[in-house]
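All protein chains of the complex are present and in place, except for one that has been dropped.
Now for chain A:
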Amino acid sequence: MPDWKPPAPYRSHAPDEQPPLESPEYGSTRLRSPRQPLVALPQGLTELTGPVLGSDRVGPLDHDLTRQHDGEPQGERIEVFGRVLDGDGRPVRDTLVEVWQTNAAGRYLHAGDRHPAPLDPNFTGAGRAMTDSEGRYRFVTIKPGAYPWRNHHNAWRPAHIHFSLFGHAFTQRLVTQMYFPNDPLFDQDPIFNSVRDPAARQRLVAAFDLGATTPEWSLAYRFDIVLRGRDATPMEDEA
């Protein structure tokens, strides 16, 4: 045996907290979800470590999606901010947060997006930020639009911002979507509703925060993100 203690593993998700891979109402899962049961992988050092991706990748304006072009994008200017925490409420510091979204009209700057809504020459829709020593991040952007897709008759995605996080370990990797409160499209969206536990689903919805708005400038939404927490480090005398 080595003369060091293995680090503590990260805790599993609660039941129904994660969407099932096979969610037939979301059509694309039908051919893309495994049919065999997932195999339990004990967390060794490969899973308990992860890429330290960082500040050298994030430019000074990467967090401000409204200032990446000569002019200002169309749309409702918003700040999206929050904290990245682990399941025990501890801040996840100095970790990379990546976002991408549609413009205000609901159109992605992507060749595959055929929604006949206008592109905005002043909006790309991609951003990057690092969390600070308290796990805080902040983006300035415009509110994305809803967009149609072909999953079912007259299907529309609620407005959302895609988020990608690494945390501090391979085990903590998370790709998710942030939604806006009281969206009338929630009920018919199979991606949002793939999260079966209503309380867990609500954790995908940002909170409007009037106190954080900038007067005569922008509205503000708070979106805290919780990555998996880890068990306490085993004590020396534990077998």
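Going forward, a contact is a pair of C-beta atoms (placed from the backbone, for glycine too) under 8 Å apart; a residue touches a chain by one contact, two chains touch by 3 or more; residues count from 1.
What we mean here is this: contacts and distances are computed from a predicted model.
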| item | value |
| --- | --- |
| The complex's invisible chain, by UniProt name, from "Protocatechuate 3,4-dioxygenase alpha subunit", "NADH-quinone oxidoreductase subunit G", "Potassium-transporting ATPase KdpC subunit" or "Amino acid ABC transporter permease" | "Protocatechuate 3,4-dioxygenase alpha subunit" |
| Missing-chain contacts mapped onto chain A | 1-2, 4-7, 9-10, 12-14, 17-21, 23, 26-36, 38-53, 57, 87, 98-100, 108-110, 112-113, 124-127, 162, 164, 168-171, 173-177, 191-192, 194-195, 200-201, 203-204, 225-229 |
